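Of the protein chains in this complex, one is absent; all others appear in place.
By written order: A, B and C. Residues from 1 in each chain.
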Amino acid sequence: MNGSVRMAGTADQIFVLVKQWLMGYVPGALQPLASAVLSVVPVLLVFPLLFAITTVLERKGLGRIQNRYGPNRAGFFGILQPMADGIKSLTKEDIIPRSADHLVHLLAPLLLVVASFLVYAVLPIGRNMVIANLNAGVLFFFAIGSMVELAVFMAGWSSRSKYSLLGAMRAIAQMISYEMPLVLSAVVVIMAAGSLSTVTIVTMQATYTGIWPHWYVFTPWGLMGFVLFMIAATAESNRSPFDLPEGESEIIAGYYIEYSGFKFALFFLGEYLGMFATSAMAITLFLGGWAAPFSFLTWIPSYIWFFVKLLALIMAFIWVRGTLPRLRMDQLMNFAWKFMLPMSLVNILCAGVWHFMAAGFVRWVVVAVLVAGTCYLLSQRLKRGKRVAVRTYRFAS
Amino acid sequence: MLGEGILKGLTETARNFFGSYVDDERLTTVQYPEERLEQIEATRDFPFLVYDGEDWEKGMRCVSCQICEKECPPKCISIEKSKDKKPDATGKAQFYPAKFDIDISVCMSCQICVEVCPFDAIKMDVVYELSTEDRFGGLLLNKEQLSKSNEYYNKIHPTEAGAVDAALAAEREKARQAAAAKAAEAKPAATAVVGAAAVERDGTK
Amino acid sequence: MSVLTDTTADLLGSGAEDRSGGQLLEISMGPQHPSTHGVFRMDVTLDGEKVVKLKPVFGYLHRNHEKIAEKESYLGCMPYTDRLDYFCSITNNWAYALAVESLAGIKVPERAEYLRVITGELTRLQNHASLVGFLMQDMGASGTPLMYAFREREKILDLFEALTGARMMCNYMRFGGCRVDAPAGWMQQAQKVVDAFPRFLDEFERMLVSNEILMARTQGVGVVTTAQAVNAGFSGPMARASGVNYDLRKVDKYGIYERFAFRVPLGDHGDVYDRYMLRVLEMRESVEILKQAMRDIPAGPIMDPGTKIRGFRPKAGEAYGRIEAPKGELGFYLVSDGSGNPYRFRVRPPSLINLTLLEDMCIGQNVADIVIILGSVDIVLGEVDR
Partner (left out) sequence: MTVTFLILAGVTIVGMAAAMSLRNLVHCVLSLTLGLVGLAGLFLELDAQFVGFTQILVYVGAVAILAMFAVMMTRGAAQQQESRPTSVRISGVLIAGGVFLVLAWAMCHGLMTLGAPVQPEAEVKQIGVALMRSYVLPLEVIGLLLTAALIGAGVIAMEEKRGAR
């Protein structure tokens, strides 16, 4: 914390300085409004842009994983593909089923996108770069995040399609189940930081011992918390292998099966924004937010680090999506309640043990053994419950 | 340990991801309009009529025997036999198709017409960019559209065409000799006999 | 209240009610559903996500294949058999050729038999490879395994094109042999493809066989007991996955299969995982057969010189020719009245008969299981509906 202001170079603070400079021209009465606009507008621009980039990245990445080229026709290397997609979805007919609940049908994608955008308010994108430094920032994040469920439900119910209803049911069951491990795995960080403010959490991690940073992921409970958080985040954002609500081979597109044109694109946008937000939260909580990974790299502006980490997590999402088959509903629930939940509870306990033991090697070993042991036991139980095994086969004589 | 198989799978996809940048074996996509696959010699899609020489009407090998029309499984060939006879490439008088239509929207590229043709007159083409906006007329090819030169045939199926040419040349030589012998035997030589010799040659080669 | 009755309650229950008083949901999966492998429909009744009743509905792709064949010459039927199971046209040709050969008592030359084995086993390779790919796709693996399978299938299809002129509708075999001989260099090219194939199998196994999600999804799902499999007349990998030792290559020893050393893998559980693994194992055995066949293939004619293809008129009589197609026992039953076209032409499609237990396999399973059970049956609607 002490060195943060000193180390903050001009390049690092350029956006903050520009904002202050612009604010100088705004009359006093309009200052709060102007400040809000100047903070919000960049976020509203940057993240949809990131969404556009990610769609290309995802399709190209998946393509390469599958030994294809991926989109490479629109623009140079296909970078204009999102534009083409956007134009396409804007010009397509907006179909509303005759028996649909028109108002709810219209509101669902809007609510989804609004809720997805709202959570960015508390994410520190760089040093001194956050829209609202709330005392209960983490809580705000989860609270707004839970509104997504409502949007999904509205979409699935209002479409009046059996497939969309099935999708909505699946989505809600899944989101409620995974919200608990998501929140509980974040609790360890809140315990360690002693604050619910995202800004404080990041600044706590932006210090170094030698060249090594104090990220929470570098503790046994932090690592486990990070893994749990990422798994839960995958489920929350309906990404493979937890993409049951929209499982295209089973219920086709799930809750947004009856959407077309731009509303469909809004669902897409909302979903990706949700994925970015949860990834950004994981970065904030466990990966040091905008902090550089080594003390000698602090000269690189903080927001660059943030986006580098975000892109890395997005790549991981794409990679997983390109590899894994989808789980089944009951297996998904089993995993949530029989593995994720107990594991995150034990993880909180471990973080407590860590808190009350004297710093040093012993503490490290004890907590690591506790975490790894529980993980092993729980996974064995899960495996035994399902009775799955690699089989050997006999041959006819 | 839970997740072991998943990790294995992840390494495999990662290997493929990077492999697709370095290994041509992995990235087999051909970017179609710019790149094209090399023509495989045996490829077939729709039939065409072979003619010898320069003029398609004069050199058409088809003698309108209508075997292909009968044998075609989906019945996509329609032939009208001519009333008169015209000299073919070798100068013998033959019937010729007054109308020869193939509906390639019906054709299933089975090559049976080629197999049963005793005159090597119908062969399989390799063109594949045949899309048209005219659904009915555009895919109904007439005699003129179907006619392609023997040189073209030699170009697309060199091995097969070479064998056909050699067989045809040998046959024509034999026919010519027979005709000469007959001519020596009896002055008033009938020109129409020659065609029958070719008909006897079976389609099973 | 009218507004209320047409809301959720109406949507959830189409009148039906289960024993616990809850409501059943009737959904129609297909014919436009993406994972029904063509235009297949299942009327599914669900209790929550559990399947209570399943009614397969097919016939959307019915093309009158058998009736058309009665109007065609024996030669003219051959290209139509390509369109039965359009993934494996060569094995379809083979089964039909075999039926005609036994009807007319035709002997096939040595080299043609070898060519038949080689192309037939290549067909099996590409069918099984794409099937496991499709199965993974049904399971939601974003198409990655499918793309790998198609990458390999492409190489085999290239071989087919170089040999027969077409990639899928090969129309390769004739009664009395094969249509064309392998062109120069084809055998070497095929050898290369076959040698490289185990690499793909290894990759596939590393990627998915020990995958926990895959195992959890497939093991114990869609179980068919040995008795059920026998009663339903299962054949091919479906029967062998249930432990029925029935492989026509061993039972009938048609063609020259007795000359090759290969094993027949058997499953003990009869679930989707077994069916999936059996196909992977069978691909390995096919590679073995291919290696032996390519090593031993003799020179010689490829057509029986005594057989007249055009105007073929067998004596009056009947014959049944069957082979071990990739999907199971594919049989052609022909009745000849001595004329130029078959008097009766009947196909025994493995896809359709393996599909008969679909409801039994699906009841009590989840919606998500339906698609993988259907995928594991390995159907091609061209063959089911004919």
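To be clear about the criterion, a residue touches a chain if its C-beta (ideal position, glycine included) is under 8 Å from a C-beta of that chain, and two chains touch if they have at least 3 such contacts.
Not measured: the values here are computed from a predicted model.
A.B. asks: Looking beyond the chains shown, say which of A:Asp12, A:Glu58, A:Asp85 or A:Glu179 touches the absent one.
C.D. replies: Checking each option in A:Asp12, A:Glu58, A:Asp85 or A:Glu179, the one touching the absent chain turns out to be A:Glu179.
A.B. asks: Using the document's definition of touch, tell me which of A:Val43, A:Leu57 or A:Val104 contacts the absent chain.
C.D. replies: Of all options in A:Val43, A:Leu57 or A:Val104, contact with the hidden chain holds for A:Val104.
A.B. asks: Thinking of the whole complex, not just what is shown, which of A:Ile144, A:Leu166 or A:Leu382 touches the missing chain?
C.D. replies: Of these options, the touching residue for the absent chain is A:Ile144.
A.B. asks: Taking the full complex into account, what residues of chain A touch the chain not shown?
C.D. replies: Interface residues of chain A facing the absent chain: 101, 104, 134-136, 139-140, 142-147, 149-150, 153-154, 157, 172, 176, 179, 194, 196.
In this text, only the chains that are shown with their structure count from here on.
A.B. asks: Could you quickly compare A-C and B-C and let me know which has more C-beta contacts?
C.D. replies: A-C
A.B. asks: Quick check: how many Å separate the C-alpha centres of chain A and chain B?
C.D. replies: 60
A.B. asks: Which integer distance in Å separates the CA centroid of chain B from that of chain C?
C.D. replies: Distance between chain centres: 32 Å.
A.B. asks: So which bits of chain C are touching at least two other chains?
C.D. replies: 144, 148, 151, 207-215 - these are the residues of chain C that touch more than one other chain.
A.B. asks: Any chance you could list the residues of chain A touching two or more other chains?
C.D. replies: Within chain A, residues 65-68, 322-324, 383 contact more than one other chain.
A.B. asks: Tell me, which parts of chain A touch chain B in their complex?
C.D. replies: Per the touch definition, chain A meets chain B at residues 61, 64-69, 72, 319-320, 322-324, 376, 379-380, 382-383.
A.B. asks: Contact residues on chain B for chain A in the complex?
C.D. replies: Within the complex, chain B touches chain A at residues 1-3, 6, 9-10, 12-14, 16-17, 19-21, 26-29, 31.
A.B. asks: Which of the residues in chain C end up touching chain B in this complex?
C.D. replies: 72-73, 75-80, 82-83, 144, 148, 151, 154, 158, 161-166, 169, 171, 179-180, 183, 203, 206-215, 303, 307-310
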